[in-house]
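All protein chains but one are shown in place.
Labels run A and B following the written order; every chain starts at residue 1.
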Amino acid sequence: MLGVIVRRLLLAAPLMVIISLIVFVLGSLAPGSVAESMLGSSATPEAVRELNRQLGADQPVLVQYWSWLQRAVAGDLSSSIVSGRPVTELLAARLPVTLSLAVGALLLVIVIGVCSGMVAAVRGGFAGRVVEVLAVLVRGLPTFWLAMIAGVIFGVNLMWVPVSGYVPFGDSPSDWALSLALPVGVLAFGEAALVAIVTRAEMLAAMRSDYVRSLRANGYPWKRIVFKHIAKNAAGPVLTMISLVFVGLLGGTILMEQIFAMPGLGSQMVTSTANHDLPVIQGLAVFYTAMVVVVFLLTDVAHGLLNPKVMAR
Amino acid sequence: MSAVIEGASADAELRAAAERDAGFLRRLARQPLTVGSAAVLFLVVLAVVFAPLLSPSGPMEQDLLNIYALPSADHLLGTDQLGRDILSRMLHGGRVTLLGVVQATTVCTLIGMTLGLLAGTLQGGVEVLVMRVCDVLLAVPGLVLLLVVLAIFGQNETAAMITLGIIMSPTLIRVVYSATVAVREEPYVAGARVAGLNSRQIIMRHILPAVAGPALTQISLVAALACLVEAAIGFLGLGVVPPNPSWGNMVTDAQQAIVLAPWMLVPSGGIIAVVALSLTLIGNGIRDAYAGRASGSVSAYSWRALTPVVEREDRRPAPAEVKGVELETDRPAPVLSVKRLSLDLPRGRSHVRIVDGVSFDVGPGEALGIVGESGCGKSMTISGVLRVVPMGARVVAESIGFRGVELTTLGESEMNAVRGTGIAFISQEPISSLNPAFTVGHQLQEAVRLHRGTGRAESKAVAHDLMSRVRLPEAEVVGRKYPHELSGGMAQRIAIARALAGEPDLLVADEPTTALDVSVQAEILDLLRDLREQSGMALILVTHDWGVVAEACDRAMVMYAGEVVETAPVRDLVSNPHHPYTQALLRSSSVGAEPRQLLPVISGSVPAPGSWPTGCRFAARCGLVQDRCLTAPVPLVPTTGGVSARCVLVPSTLEAVR
Partner (left out) sequence: MLAVTRDRASGRRRTTWVVIAMCVALLTACGGEGNSSSSESAKSDTLTIALPGWTPESFDLPLNCSSPLFELAYEPLIRISESGDYAPGIAESWEYSEGNTVFTMTIREGVKFADGTDLTAQSVVDTLNYYKSTPGLNDGYLKPMTVKALGEGQVQVTYEEPFRGFESLFSSTQCNNGLVISAAGLKDPEKLKTDMFGAGPYIYVADESEPGDHYTFTPNPNYFEKSRQNWKKIVLRVIGDPNTAFNALATGEVQVDWTGGEALLAQAESKGFDVTEMAPWGAGIFVWDRDGEVSEPLADVRVRTAMALALDRENLAKAVGPATEPLDQFGLPGYVGADPDLPSKYTYDVEQAKKLMAEAGYADGFSVTMLVNSDDVESKNALIASVDQFAQIGVNVELKNAPETTFFTDIASKKYPLGAASWAILGDVPLNSNRLYKLPFSAVLNPFLSEDPDLEKAYAELQSADDATYEEAARQFNEVMTEKAWYIPLTYSPRFLYSKGVDIGESDANGNFDVPSWKPAD
């Protein structure tokens, strides 16, 4: 098990370096310079040159990257040009929102997706058809559009949930849950069907497998076969799907934060994109990637626990 | 024999066989949903391409006196906040959105196909490199990278959509790669290589057609996603700059008017949904057509479908042509007595018969071998008895009596109680018949607990005892291993031990030795014989190997095309086969043959279920075929000494037919 983690971590490090390098190099291609953005309307050529020198922006890209990387490893992701706040502070302040959204949606996806997938696999017929139709539908519907409609219906007309904003858990757990209800619901709705489809497919595949045939032929009760033997085998691929869904959810949080006016990483990303606030964009991009890498790592560990063959590899 | 498990794969094989004739496109055209989606998509694309000709007014042309109008004859979809015709804006906006979709999809396809094929065909370093690149790309949250690119290149749609294409490519690379690897292993591709075709020719001729289905499925899903992402970019205000329309910024307009003119949400979001849905449905259609099944038929599969419909046919007067034909049942009280067992599998909306009226008895302690080529229904026969069948199957029988209990009248849970304790089962592939996710010790103890209701410690002791009975040394050590860590022989011993856990009266073994080495085969057969002698348990052994039959069985039953063609004591059958098929089978096997003698092969193949001839089913391959073989079904007629055969050349049959 430790070997799997170490191997994954060894792979993750270069991955992070590659991603940050790509973002950094892309960033250096952007028109204008950090100094120009910082100096704003009072940017004279001399002042820009001077500030660029101070900031080290006149160095070759790779040299700049190296110093950025050194600082990043030490936990310093530099500061926003616009607000002057350290990127790490921005991350710390906004991460809870994005995590609440993504993890909340992920949990809902797992519960809804896995349960309906299992029901579809066990009962088939109508349940199976519903899952199949939903899977197609949600793939075709723009979530931001759904979110708006949901906002109008549940927020404005029915007034069940607030239409915007985020309440920190510390302030009021119940308001926190309410403020998350709409975006999490919309996000989860979009992805749950994918998990359901994979759950069903994997369980159906297992049902046709030799070992299930043997178990059935030797008189094992169906619940034991489905919920113990099939479940453990189907869990691996479902987990993989769930980790991919998480990546999709991270993207989805950007839209949801925008629509529901929530102070998460995504709305910061959009603002910074519009502002060309490159240090923030770089920092956030690397951080998003890190989150994905961590989730993939956890998935691999879970895989190892579920499937002894992975360990043997 | 390939390593495919006959029972588990039979339905897929049969389906593929049945629909092999119909082409991929024909199957696609038979799916109304796919055809409809394609038509809708085609119309939308056409309308968008010819937007300047079709749209009622210019996309920016405003009518400030007629803002937020609902649909009318003048404005089919109403007007927006500046009185601009929504339909016209939609058509023109589609040019932006669909162009983006085309850009992203093209980039994705080029990268996906190229890298996937390269990795799949070249292997080695390229394969590793491509897969690593995929890992990297998969870890990037797509929308985040898109925002980065948009931040850097300003609001440049093309740059964004090309980036999107790259971000989406790893999934396609993987799909193409695995399809390529799968087909690469096929003998005909290897053959082509031997025949001197170069890589390019092999790719064009063999690999591309095989990869096309999965790749097209993935590409249409990619296109659907690209449509949604392009719209999202426009919605976030990072795409095309207003007043130029795009589908995304039309949603933004609608959002801003959500209170005043909620109607605007419908067309703006609707068109995105229509296109993305159509693309998704087309993708699903391609997938289904490629897999050779009718659209949506998957929903018929479920655990519930694993439980067959069981119909009990009343004992009815035998049809005229089989009058007087009864199986010999002179031996006392058989453990298992099967009468006129049939098994149907679903094909499309109907069923096709796989096993056709099979009857046999197994006496206490007796070993019955069921012999035949693959596809003759041997495994399905025992599946029917056990009611452990592929999904959607139907079992029809006059009677299945086990220890005096009529199994056809039992419900599924009562039947389940018989399985394991009454009749136990071992299968052909010892390793895959065990659950890969649990240690074998655990699985064995679980079986003991289930069948004997013992506690944890006792179960363990019993399991150890069972393991020693199947001659597995070091029970502790072996018990801690997972199935994949065992050799085939050891795994089969575990499977046998598990089957013995319920102390069954009858053990059903489905080709238990086929996947094993010759020396291990002999050990397993020895073991089975010894166990039988110790416990007096009866045995049904399905095999295509006469050696196994001769070694382990008392009686044998030869099956062909779903029915029994001959049954006799093994010794009689080997020395004096009556049916031409039995004779041919024996000739093609090594039993009694001189070493190194070239074995004759039976020419032709077993007729597929559903296309069985009216007369003798073996007639097409029989060297002794006569006219009367072809006209009417041939009955199974007992001769002497417990022998029955289904051939007009057997004297007693001749008589019966007359």
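The definition used in the following text is that a residue touches a chain if its C-beta (ideal position, glycine included) is under 8 Å from a C-beta of that chain, and two chains touch if they have at least 3 such contacts.
Keep in mind that what you see is a predicted model, and the values were worked out from it rather than measured.
> Please pick, from B:S72, B:T158, B:Q201 or B:Q256, the residue that touches the omitted chain in the full complex.
Here the residue in touch with the unshown chain is B:Q256.
> Quick one: which of A:A205, A:A274, A:A290 or A:L305 touches the chain that's been left out?
A:A274
> For the full complex, which residue in B:L25, B:L64 or B:V518 touches the chain that was left out?
Here the residue in touch with the unshown chain is B:L64.
> Using the touch definition up top, pick the residue from B:P71, B:G237 or B:G270 that touches the left-out chain.
The one listed residue touching the chain not shown is B:G237.
> With the missing chain put back, which residues of chain B would touch it? List them for me.
Output for chain B: 60-62, 64-65, 67, 81-83, 155, 237, 241-243, 255-260.
> For chain A, which residues touch the unseen chain?
32, 36-37, 39-43, 80, 82-85, 93-94, 151, 155-156, 159, 162-166, 260-263, 267-268, 271, 274-276
One rule holds in what follows: only the chains that are shown with their structure count from here on.
> Can you work out the whole-Å distance between the CA centroids of chain A and chain B?
It comes to 33 Å between the two C-alpha centres.
> For chain B, which residues count as touching chain A in their complex?
Touch list, chain B to chain A: 5, 7-9, 135-136, 138-145, 147-154, 221, 224-225, 228, 231-232, 235-238, 251, 254-255, 258, 262, 265, 268-269, 272-274, 276-281, 284, 296, 298-306, 386, 388, 390-391, 416-421, 424-429, 432-438, 447, 450-451, 482, 484-485, 495, 498-499, 502, 508.
> Residue numbers of chain A touching chain B in their complex, please.
11, 15, 18-19, 23, 26-27, 29-31, 120-125, 128-129, 132, 136-137, 139-145, 148-149, 152, 203-204, 207-211, 213-222, 224, 226, 229, 232-233, 244, 247, 250-252, 254-255, 258, 269-270, 272-274, 276, 278, 281, 284-285, 288-289, 291-293, 296, 306-309, 312
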